[in-house]
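Every protein chain except one is present and positioned as in the full complex.
Labels run A and B following the written order; every chain starts at residue 1.
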Amino acid sequence: MKIAKISFTVNGKPHSLEAPPIKRLLDVLREDLALTGTKEGCGEGECGSCSVLMNGVLVNSCLVPVLQAQGAELLTVEGLANHGKLVVLQQKFLEHGGAQCGICTPGMMMAAEALLSRHANPKLEEIREGLAGNLCRCTGYMKIFESVRQAIDSAEKTTR
Amino acid sequence: MVAPASLREALQLLAQSPGEWTPIAGGTELMVALGVGRLQSKKLVSLWGLSELRYILASANEISIGAGATFTDMRNDKIIAQEFPLLALAASWTGAIANQNRGTLGGNIVNASPAADSPPALLVYQAEIELVSAGGTRRMPYKDFHLGYKRTVLAPGELVKAVHLPRAEKLPVQYIRKVGTRNAMAISKVELAAVGAMRSGKVAEVRIAAASLQEIPARLLVTEAVLRGQPLSASVVDAARKALLSEAKPIDDIRSTANYRAQVAANLLEEFLLQLAASSDEARV
Partner (left out) sequence: MRETAQSHFQKATEIVGTSAPRKEGVGKVTGAARYIDDIVLPGMWHGATVRSSIPRGRIKSIEFGDGIAWEEFVIVTAKDIPAKNRIALIMDHDQPVLADEMTNHPEEAIVLLAHADKTRLHEAVKAVKIEYEPLPAVFTMEESERQQAIVWGEDNIIKKFLMQKGDVDAVWNTAAHIVEGEYFTGAQEQLYIENNGVIAEWSDEDGLKIQGSMQCPFYVHKAMLSIFGLSAEKVRVIQVETGGAFGGKEDYPSLIAAHAGLLAMKARRPIKIVYDRMEDLAATTKRHPCRTRYRTAVDESGRLLAMDIQVDTDGGAYATVSPTVLSRATIHSSGPYSCDNVRVRSHAWATNLPPHGAFRGFGAPQSIFGIERHMDQIAKAVGISPEEVRRRNFLEQGKSTATGQIIRDPIDMHGMLARALQVSDYHEKRKRFAEENKTNAVKRGMGIASFMHGSGFTGSGERRLASVVAMEADVKGRATVLVSSTEFGQGTNTILCQVAAEALGIPYEDVGIAQPDTSRVPNSGPTVASRTAMIVGRLVHDAAHALVEKLREKNLLLNKYSAKEFRDACYAYTEKFGALKSEVCYKAPEGIFWDDEKYQGEAYPAFSWAVYVAEVAVDTRTYAAEVVNFYALQEVGRVLNPVLAAGQIEGGVAQGVGYALYEKVVWKDGRMSNNQMTNYIMPTSADIPNIEVYFEELACEHGPYGAKGIGELPHDGPAPAILNAVQDATGVSFCTIPLLPEDIFLRLQDPTRELELMEPVR
C-alpha cells in the first residue's frame, strides 16, 4: 500500500501526516491524531456516529478515504467547545437529556451543527430530517429534538 | 489510490491500464464494500471534487448535471426544484444528509442497483447520459444505459460525464413515491415515478418508471401503452394495473418479497392515476 502525504486542518489546527490514501478519515482522526471523540458504530455509513464536518458539510468519516480530505477544513466534536467552555448546543444536550450513553452524541451534535448552519430556525420536521442519519438507541430521539430546540431558542435570545 | 488533478489525467490513467483502476467518487458505496472485504487490493482513482464533473448548468434547452454532482447539489439547485421536482425528491430520499453530501449522481448510476432512487425520475424525464473516455464523448438515451443486473454499456476506460434533462416539456402531473423499510436511511423496496397530462378527458401523455421491479431501473412501456389516449375509467385503470403486474419481474430478497413489490407498485400506479384523473379539464364526478 502506497503512503500519501495529507494536509488538512482539524478544529482550526493544521496537520500534516502520512497515511495510506485509502485509510478511513475516521481512523486517521482516532488513531493518527488521537481525536477519539468521533466514534465507529457500524462502518457502513448507516449510524452516523462517525459524523464530522468536512468543509462545513456533514459527512460520515467512515466512508471518506483520507486522500479525499486533502486540504479540507474539518470540524470534530472536540472543536465545538471554546477552550473548555461548552457551546450552547452542548449545554442544552447536557441539561435536557440529549445524551444518555453518549456514544451517538458527538455525531448527533455535528449533525445538529450542520442543520443549524443551514436553517436558523428549523421546524420539528426539518430537525427530524436533519438528524435522520444519526441513530440513537437510548433516547428515542425526543430529548434530542428538545435539546436542539432549546439551543435554537436560547441562541435567538442571545443574538437579540 | 490516486487523486488526479483533472478529468483528462483520470481518463488517461483509465485508458493506459483498462480494468486495473476502479473510479471512486463520494465513496458511499465503495467504502462499504472495502470494509466488508469485497474490494481488496483494488486500485482506486478518485474523481471526488473534479470541477469538470461536479456542476449543474442550465441552458435554454436542457439542464446538465455533472456526474460528480452530489445529491445535496441537486437538492439545492433551483431549476431542478422547479422543473424536475421528482429528481429533487428522489435525491432527498437517498440515505440521509451525510450520504447526500457525498453520494454522486454518477456514482449512483454506475453502481447500477435496480433499487436506486434517482433513475426512475431520470427515466420519466427522458434523460440523456453522456459518457467520456480518453477517446472522446458519446451521448445516448439514459434508458439504453442499463443492460442487465449491474451491467451497463460503459466500456473499459469510460466514465459517466453528465446527465442531461430536456427542459422543453413540462407535464402537469408529476408523481414519485418510494417505499422503503423506514422513513429515512432506507434502500427502496419499490419506487414509482410518473409524469402525465390529460387532454379532453383522455391521457395525452404518460411516462412511468420504477425501481426494484426489474433487474434494471425501467420504464413501464406496456403499462404506458395501455393508458395513452384512453379515458381513466375503472376498466382502463384495471387494465393498467394488470399491465404493470405483467411487466413487473421483482424478486424476493433480504428486504422484501416479489409479491409485495408488485402489488404495492400497482397500488402506487393507481394513486398516480387518481391524481392524473383529478387533473383532467373534464373532471369526472
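Criterion: a residue touches a chain if its C-beta (ideal position, glycine included) is under 8 Å from a C-beta of that chain, and two chains touch if they have at least 3 such contacts.
Worth saying up front: this structure is predicted, and the values here are computed from it rather than measured.
Visitor: For the chain left off this view, which of B:I109, B:V179, B:A193 or B:A277 is in contact with it?
Guide: Considering the complete complex, B:V179 is the one touching the chain left out.
Visitor: Have a look at A:L25, A:C47 or A:V66 and name the one touching the chain we're not showing.
Guide: Only one listed residue reaches the unshown chain, and that is A:C47.
Visitor: In the complete complex, which positions of chain A touch the hidden chain?
Guide: With respect to the unshown chain, the touching residues of chain A are 30, 35-44, 46-47, 49, 76-78, 80-81, 86, 90, 93-106, 109, 127-129, 131-145.
Visitor: Residue-wise, where is chain B in contact with the chain that is not depicted?
Guide: 35-37, 96, 179, 181-187, 254-257, 259-260, 263-264, 267-268, 270-271
Methods note: only the chains that are shown with their structure count from here on.
Visitor: Can you check how far apart chain A and chain B are, centre to centre, with Cα atoms defining each centre and the answer in Å?
Guide: Distance between chain centres: 30 Å.
Visitor: Under the touch definition given earlier, write down the residues of chain B that touch chain A in their complex.
Guide: Contacts found on chain B: 1-3, 24, 26-28, 31-32, 34-36, 44, 46, 48-49, 72, 95-99, 101-102, 183-185.
Visitor: Applying the document's contact rule, which stretches of chain A touch chain B when the two form their complex?
Guide: So the residues of chain A touching chain B come out as 2, 4, 20-22, 24, 43-46, 48, 51, 57-60, 62-65, 67-68, 70, 111, 114-115, 129-130, 132-135.
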